[in-house]
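Here the structure is laid out as structure tokens; the discussion comes afterwards.
One protein chain is absent from this view; the other protein chains keep their places.
For clarity, chains are labelled A and B in written order, and residue numbers in each chain start from 1.
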Amino acid sequence: MDKLIIKNLTKSFDGTGVLHNVSFTVRDGEFLSILGPSGCGKTTILRILIGLESADSGEIIKDGVNITTLPAAKRKMGIVFQNYALFENMTVLRNVEYALLKSAGTKGEYSRKKAAAKAKEMLELVGLSEHLDKKPRQLSGGQQQRVAIARTLALNPDVILFDEPMSALDVDTRLSLRAELKELQKRFGTTMIYITHDQEEAYALSDRIMVMDAGVIHQLDTPHNLIDRPADDYVRNFVIRNINIKINSLIQFARLEDNK
Amino acid sequence: MRIREKWSPSTALKILLCIFWLFAIILPLIRMLSTMATVDVRAVITARKFSKALRQSLTVSFTATVIAVALSGLLSWAVARTNIRHKTILNTLITVPMLIPSISHGMGLVIILGANGWLSRFLGLEGGIYGFWGIVIGSVMYSFPVAYLMLYDVLRYEDGAPYEAAEVMGLTAQNRFFAITLPYLRKPMISVVFATFTMIVTDYGVPLMVGGKYMTLPVMMYQDVIGMLDFGKGSVIGMILLIPALIACILDMANRDKGNAAFVARPYLIKKSAVRDNIARGICIFVIVLVFLPIASFSILGFIAKYPTDMTLSLKNAAQAIHMGAIRYLKNSLIIALVVSFLGTALAIFNAYMTARSRTRLSYVLHLMSITSLAIPGIVLGLAYVMFFKSTPIYGTFAMLFLVNSMHFFASPYLMAYNTFGKINDNLENVGAAMGIGRWTIIRDVILPQAMGTILEMMSYFFINCMMTISAVSFLANVRNKPLALMITQFEGQMQLECAAFVSMLILSVNVVMKYILFVMKKRTTF
Partner (left out) sequence: MNTFLKKTILLTLTAVLMLSVCGFASADEGVTFTAPAVTTALDDSSNRVVIYSGAEEYRHAYFMERLTEQFPDYDISIEYMPTGNLAAKLAAEGLDSEGDIFYDIDYSYAGMIEQYFADLSDYDQEIYMEDCRVKSNKYLCETRNGGAIIINPDLLAAKGLDEPTCYADLIKPEYKGLISMPSPKSSGTGYMFVKNLVNAWGEDKAFDYFDQLAENILQFTTSGSGPVNALVQGEAAIGLGMTAQAVTAINNGSNLKIVFFEEGSPYSLYGFSVLDGKENRKAVREVFDFFYTTLVVEDKALFYPEKIYKDLDFEVENYPTNIHYGDMSGNTTEEKLRLLDNWEY
């Protein structure tokens, strides 16, 4: 079943085209990565999907409903940013609790007590039970990003968008966080759209990958097909250049599968 | 964030703010500048005495800036990059000169280094320091703490990682300084130099007291406006004094560094070195003693019967000042300072939020208007307000003084808020929007609490400056709302230096108390 149908998105800033007639679909429960060099328009897609930016033309259909002009708050989507966007004046626990209490989607649903319990539960899932009373600044980058993920998941969105969430982290942290993220997705079955310029990450995590450049989609396919049947020269070059990465990720992917 | 939507609420608010600025700064200024219509601008600026004053202003300000920045650089190194103890106390002591009007520094200098100053007599100096060096010393006195605070912050927040890398590579301390510190300091240094220069080049308190025959542009402007009632000529000079501040603004905007606090790798690690710490301690003590000499001198002067003929200690000056209404004026000053510290801060926060966290083209206009006040000399602003507001109902009320002070001191607190807001995670509103938490809720619950330290600094900045200011309010104050600082000029003009010193002391005391309150509150709010 299709979770999201994106039709003919076009967007330009100050007369410069950023997206040209972009159309694609995202399946329910799918992990879809959008891969491309910086400036290719991938972040713009994300911002339009969640409602922080509006497209010049085009449509977004979610679960059969046209949400193109719906405000961000009503789209039931969550977003995780590269720089975590945590509430630094609040404790780790309070970050999640506050979201539950104030968010339009869950407002009134939770008493303070219930919110705290739910927040603890979510933070436990990401392995932060011991850090509930710390301020975000006292945590490592990976831990901070886990808080952000827990905070987003707690609100139980239909779709979670990730804007290069790991590019500020070191290699070891990335590897472990990757595994955890995949795990969480399986557990919650949430549809995830993941932006990255790191192919290795995309191959390791995704059900399908969308390769973009200069505001157009070159190919949207499984990692396997991208390598075996690249749609055009751009994708072929892109993949060959990173053949080593491919091998590495396949090995890791295999490991992830083994661990299950 | 939605640039496409022309009539979003934030655009409407920005337009509202622009209209406010139009009435608070632009139109009064235009009204003032309209007096230039009858002036032969060319004749004014090509006159020999003008070019001489301009040259002298530049020379003296340049010299004072170089010394002030060098001194504050040395001092900020001594405090930020060593392991000396009591850094908070040192920081407080170093910044005390910021708490009194520049004219009081001038007074203190006369007592020490005037022709009959005690140090001049002791050292056998003939003629005192009147003139070039008098202005330089006086200007350095009140301007270096400002430069110091800026540089200290820069050094304190510098990323330590490059130093560690350089050390591994085997670079010597000297090479590290030239390879890392200097390039890193270049951008902030430009801001520091221009801020200091602007402050010095527009001041007339010090040149009035110790300038001797050395004519500078602000004194010339003072003479034209106050002495000759020639507002037009005064405005021409006022316009020229705007130039350095304008350049500072442009440079500042050109190399704005919107660093994200989350990405500073690691703090600079201070190694152990007793020798270095001792040198630093020496520098600090030396500077603090120098700074406190004039302040201590005029503090004592405030309690001397009649300097220098009757040197007995006495409360006569206090009694005289109180008899003349010092308590009532102090009350006025406190009302003004308190209201402005809330009102001005609120306005600055609002403005800075609109320019730093909701960037559109309109933001640039707003940003430019917000920092214009930095460049307008107090006399020009004061007279502009008189002419523009004289027949409105707020003229002659406390509200008039609230407004003029909020505007006169707006730029610095605004820039503080602007920088802080710029450094706070830029995705907070986005993440809020995605969660369905409104912008105002995010501002209230997340952004403002994170900026609390800055907000307290802003409030104290407004407060302290309202206590000290003379130039802009001197035309707008009246019988009912006259602030305390105006008593300084009143006494000074009536040869009661001792009473003027007492009033300066009173202002200093209030400001020290304010600083202490700020210190306590800041300690509580840091997270």
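FYI, a residue touches a chain if its C-beta (ideal position, glycine included) is under 8 Å from a C-beta of that chain, and two chains touch if they have at least 3 such contacts.
The structure displayed is predicted, hence computed values, not measured ones.
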Which shown chains does the chain we cannot see touch? B
Would you indicate which residue among B:L74, B:I322, B:V365 or B:M521 is in contact with the undisplayed chain? B:I322
Looking at the full complex, which residue from B:A12, B:I30, B:L182 or B:M228 touches the chain that isn't shown here? B:M228
Contacting the left-out chain: of B:T38, B:Q174 or B:S391, that is B:S391
Residues on chain B that touch the omitted chain in the whole complex? 48-49, 52, 110, 114-116, 126-128, 130, 208, 210-213, 215, 219, 222-229, 231, 306-310, 319-320, 322-324, 383, 386-387, 390-391, 395-396, 474-475, 478-479, 482, 489-490, 492-497
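As a working rule, only the chains that are shown with their structure count from here on.
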Taking each chain's centre as the mean position of its Cα atoms, how many Å separate chain A from chain B? 46
Touch list for chain A against partner chain B, complex: 13, 50-54, 56, 71-75, 77-79, 81, 83-90, 98-99, 102-105, 107, 135, 155, 168
Give the list of chain B residues in touch with chain A in this complex. 1-5, 260, 262-263, 425-428, 430-431, 433-437, 441, 445-446, 449-450, 527
